[in-house]
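Now for chain A:
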Amino acid sequence: MSGRNAILGKLRGALGAAGESDSARRAAVEQRLAGAPRGLVPARGQLGAKERAALFCSMAEAVTATVERVGASGDVPLAVTRYLRSRNLAPSVRMGEDERLAGMNWASQRSLEVKHGPADREDEVGVSHAFAGVAETGTIAMLSGKENPTTVNFVPENHIIVVEAADIAGDLETVIARMREKFGKGAMPRILNLITGPSRSGDIEQTMLLGAHGPRSLHIIVVGE
Partner candidate 1 sequence: MNEDTIKKPRIGLFVTCLVDLFRPSVGFASVRLLEEAGCTVEVPMAQTCCGQPAYNSGDREDAAAIARQTIEAFEEFDYVVAPSGSCAGMLKKHYPSLLKGTSYEKRAEAFSAKVHELVSFLVDVLGATSVAAAGKGGSVTYHDSCSGLRELGIREQPRKLLNSIEGVEIREMENADVCCGFGGTFCVKYPDISNKIVEEKTACIEATGAQTLLAGDLGCLMNMAGKLHRQGSPIKVRHVAEVLAGMEDDTPAIGGGGR
Partner candidate 2 sequence: MEIQSPQFKEKARNALANEQLQRAMGKAKTGFISKRKKSVEALPEFEDLRSSARAIKDHTLAHLDLYLEAYEEKVKASGGHVHWAETAEDARQAVLAICRAAGARTVTKGKSMITEEIALNDFLEKEGIRPVETDLGEYIIQLRGEHPSHIIGPALHLNKEQVEEDFRRVHTQLPEERDLSQPESLLGEAREILRPQYFTADVGITGANMLIAETGSSIIVTNEGNGDLTQTLPRIHVVVASIEKIVPTLEDASQILRVLARSATGQDMSVYTTLSTGPRRPGDPDGPEEYHVILLDNGRSSMLGTEFHEMLRCIRCGACMNHCPVYHAVGGHAYGWVYPGPMGAVLTPSLVGVDKSGHLPNASTFCGRCESVCPMQIPLPRMMRHWREREFERGLNPATQRYGLGFWAFFARRPRLYRLATSLAIPTLSGLAGRRGWFRSLPLAGGWTRYRDLPAPQSRTFMQQWQARSGAPHGREGGDR
């Protein structure tokens, strides 16, 4: 505790925090934390639903994700199988207990093995369902939990993420607002992953190479219009 008091004491000393000015400072902090005012949100993502989804797709492709659009969630298992085949990947995927994924007819893909639970080192392909997309930057928002374990986002070499077109927001601020609705003000899921393209590194001679420690490929399946 002594470190705490010493640091806070030094800060208060430097800021001249005492007496009445301090109650004004406290009020300012409380107000900001409670109000969480939005800052400047760029115009780029402020579009109608259709254009928003299109922008999301093109931004994601610009960061070397691959994107596929399907009409309905029922089309997802076939899309996954086709993707695995096109990439010469074994027909086996890892996924969590997401209800939307569970509601899809995976049995229709006869050769496909579906493993549930957190990812382990043997898994080559992970399938996740996104909480949201962000059109402004082509970003996917993933929440931790048994529905979509965080390890599925990082351990397998290939990651397939399903996102509903209706869940694609223009900007991160909208996703934050939806998260507050879901978890309550000031509360968070344990992990929020904002994923923008597949893993990469520029650490050797500033050449950007895909597939550093996270997935080498990121395939996004957008469901619906």
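The rule is short, and it goes like this: contacts are C-beta pairs under 8 Å (C-beta built on N, C-alpha and C of every residue); 3 or more make two chains touch, one makes a residue touch a chain; residues count from 1.
The candidates came about this way: all candidates are chains of the complex that A comes from, given by their letters.
Values in this document were obtained by computation on a predicted structure and should not be read as measured data.
Listed candidates 1 or 2 all sit in this complex, but the one touching chain A is 2. Of all residues in chain A, only 1, 3-4, 6-8, 10-12, 14-17, 25-26, 28-29, 32-33, 36-40, 42-44, 59, 63, 96, 117-118, 121, 136-139, 144-146, 149-151, 153-155, 171-173, 176, 179, 186-207, 209, 211-215 touch candidate 2 in the complex they form.
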